[in-house]
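These notes concern the structure reproduced below.
With one protein chain removed, the remaining protein chains of the complex are shown where they sit.
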Amino acid sequence: MEWLKTEVVPEGLEFKPLRENRVLVRVKPEDVDRLAERFVKKLGARLSHATGVDREQFGFDIVYVYDFSKVKNLVLVLEAHVDRDNPIIPSVGKVTWQAVWAEREIKEFLGVNVAGMPDPRHQFLPYEWPKNPETGLPSDPSLYMPATTGVSPTSENWKPVGIDPKTARSSLLPIGPYHPGVIEGQTVYVRVEGEHVVDADIKTGYHHRSIHRLIERRGYNKGVFVSERVCGICSAAHGLAYVTCAENLYDAEVPERAQYIRTLLVELNRVHSHILWIGVATDLIGWKTGFMITWGLRERVMDIIEAITGNRVNYGIWRLGGVSRDVSQELAMKARQTIPGLKEALTQLIPAVVDHPVVKARVVGVGPLTFAQAFDGGAVGPVARASNWKIDTRRDNPPHAMYDPSKISWDIVVDDHCDMLGRTLVRAKETFVSVGIVDQCLAYLEKTTGEIRDKPKTIEPGSEAVGLNEAPRGELFYYMRAGGTDVADYMMPEGKHNVQGSNLPQAVRIRTPSYRNNAIIPQMLIGSALADVPIVMGSTDQCLACTDRVEVINDKTEESYTLTWEELVRMSQKRWRS
Amino acid sequence: MPARIKILQEVLAHYSSPMTLNYPSSVDPNKKYSSIPEGLRGVPERDEEKCIGCEACARVCSGMATKIFDNESEAKRLVQIFLFRCTFCQHCVDECPTEALKMSKKFEVATGSRDDPANYVDTTLDLLRCGNCGHTFYPRKYVDKSYELLMQKINPLVKDVVAADFKKVQDYCPSCRRAFAYKYDTHTKKHVWLEGP
Partner (left out) sequence: MVDVLFTAVTMLIMIPVALFAGILYVFLFRKLSARFQWRVGPVVRMYKDLAPLLGASRILQPLYDILKLFGKDTPVPDISRKTIFVASPYLAFLCAFLAIFFIPFPGVPLLSTMEESLVIASYLLIGAVMFTILGAASSGSPWGAIGARRDVEIFLIYELGFVVALFSVGLVARSLSLWEIATRPGLPMLILNPFAAVLLFLVIMGKLAIKPLDMAEAEAEIVAGPFTEYGGKYLGLFQLAKAFLFYDMVALFIALFLAPTLNSILWLPVYIIAVVVILFFITVMQVLHPRFQIAKGMSWYGRWVLVFGVLTAIMVLVLRFYWVV
């Protein structure tokens, strides 16, 4: 703490320790970029996420969360307050690329003027919105073109949607939103010359479901089920991060058996997710048989999951203070007996798929990402570990599950190929590590009994918490702020809190690992061949459903109109003749 | 080449026993479902005898599927789960005080139309009518169960007074209870319950 006050943030106005190793520091908005430079460049920290909370007449709170775990056991939550009349804050994105997408989001949803952004375009809303009704053009032309000041990884004259298709022809290819090589809806604009990619840009936002607002309306207990449904593949990771974050709002003590059950399910989730990814990657290089046979193997894992939790995808066992279902000793024994068969099947199949000569020809040297690029761009998860950067949330900032190295032994898998082959190998080896963890958890569960749930306590209004977890795709970040303060401070005498409204969170913010990895895809694509574009996109193991989940806080009404079926058919027929 | 041979072996291993099933064909029942484990979370089922109509399941339902409908004229309470919204999360099963709910193993819930009665899981209970104003308020079973739980945990010194008072109020709705509060022996301004009758 002293180190923090003297060396790290001497400009801090208020220091408040939160639970676990998080510390909240309030600063003035003008200092934010200087502090970012000091943290990232000199002290070697990582920016986890930057977000904003709308406090209506009290202004905006812009929150930056820095992960210092490589230097000291600390996660720093930096808060700056800006007024509603003139919300202006200097940009952290011009210091480090890790913040660029977060700042685009803050600017478009809260209306905060982030000065000096390298890329001021919309992140989730369409580039052309809002349109000037008279001219039909976007009312803010800077949204079309990236700013010429600051650092920009794409070329200066890049106009992703300003190109007339008649003149572009085969030089500008939109991969998506509907494309057989892209599993979910996104658009990657690539400019090609022949088969070589010269420039690339990515646009997301097609899956926006306003999950933040859904959780904020439903409260902590019901919000667990919403957070599980952010993503189907990594549903357990979201559940664990949510309960870690909510339990950090009060003094939680999760029983040991519940921790083992939580680790068991998150690692089973990781096994099935990585096997799924190997299938999807082989499908993207055109080998449907690899897809079918690896998913056939995945069914064994799904059977174990279904026997333990009752459902294959959304486990529904996450509760504040523990888990809701116990794994009885016979069930643990039966599950443990299937593990050797599973390991043998994996050992036979996965090396055969990964060492295939044609697969290797497609995968070696594709999508390179050096260590420096990964560090500056803020890669997380297997993408970072394949570039020789050893970060893993389970070691650095463990969530509320059993990852204690003295009780469960496991290794972090790091590879130095720095390309697509490295990512494949990292995920294949992680599958085996996770099966080992599952075995150890089941060994504990079949021999002991115990409590599985602890009663939750009251949450103090205004408390804040950060929850981190290692999803199969990387670091998953949850931020929550408990409600009940703003209305209260305005109406109650000094020092008293009105607990009305404190059963609901004031702010819930989710940042998924695909959010980070998607920001680096354009850098990986430049210089590769067109045939490699889907496999590079797939190598970050995208989950667009995770990425697009922000709420719209602005209450500007936009004109809305519904298209009837006839209009839709006529619009698509305009370009065609029957 | 050895990799290709290994893949060929893998591929031919399941040649005559494919992993896909004949669903929805029911000619060979062994080939319709792969396995239905014991703890499968299917459609929730409510035991009509045990349900007391306490509304706990409606309050914790995370998908807003369970709703309570009170019918004044017929004095019936309908506890209804709308299966289109149920997420099978088991929250209601965990919170039910009488353990009336259970997740069955039924998962084929598609029907042909929205109004099909198979889309709803209904339980009807009788409501009591207030002796004073005539409005319906709580189900009989709820009142009985509250009495039972109260008598289990109460301080034995005041048990008789509270039991006598309860018998007086149990047929009146909460608004009327408040209106006639002075009739109770446990009223804070009366000291009967401290010193005895």
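Per-chain residue numbering starts at 1, and chain names A and B are given in the order in which the chains are listed.
The rule we apply is simple: a contact is a pair of C-beta atoms (placed from the backbone, for glycine too) under 8 Å apart; a residue touches a chain by one contact, two chains touch by 3 or more.
The model shown is predicted, which means the values in this text are computed figures rather than measured ones.
Asks: Missing chain touches which shown chains?
Replies: By the stated touch criterion, the chain not on view contacts A, B.
Asks: Would you mind spotting which of A:F124, A:W287, A:F375 or A:Y478 touches the chain that isn't drawn?
Replies: A:W287
Asks: Footprint of the hidden chain on chain B, which residues?
Replies: Listed in rising order, the touching residues are 4, 7-8, 11-12, 14-16, 18-20, 22, 24-27.
Asks: Need a quick check: the contact residues on chain A for the chain that isn't drawn.
Replies: Residues in contact with the chain left out: 166, 169-173, 179-181, 195, 282-290, 292-293, 296, 356, 358-359, 361-362, 529-534, 573, 575-578.
Keep this in mind: only the chains that are shown with their structure count from here on.
Asks: With centres defined as the mean C-alpha position, give me the chain A-chain B separation in Å.
Replies: Averaging C-alpha atoms per chain gives centres 36 Å apart.
Asks: Which of the residues in chain B come into contact with chain A in the complex?
Replies: Where chain B meets chain A, its residues are 3-4, 6-7, 10-11, 14, 19, 34-35, 37-41, 60, 62-63, 87-91, 94, 103.
Asks: In the complex formed with chain B, which residues of chain A make contact?
Replies: My answer: residues 218, 221-222, 224-226, 229, 289, 293, 296, 299, 303, 306-311, 314, 316, 319, 324-325, 348-349, 352-353, 355-357.
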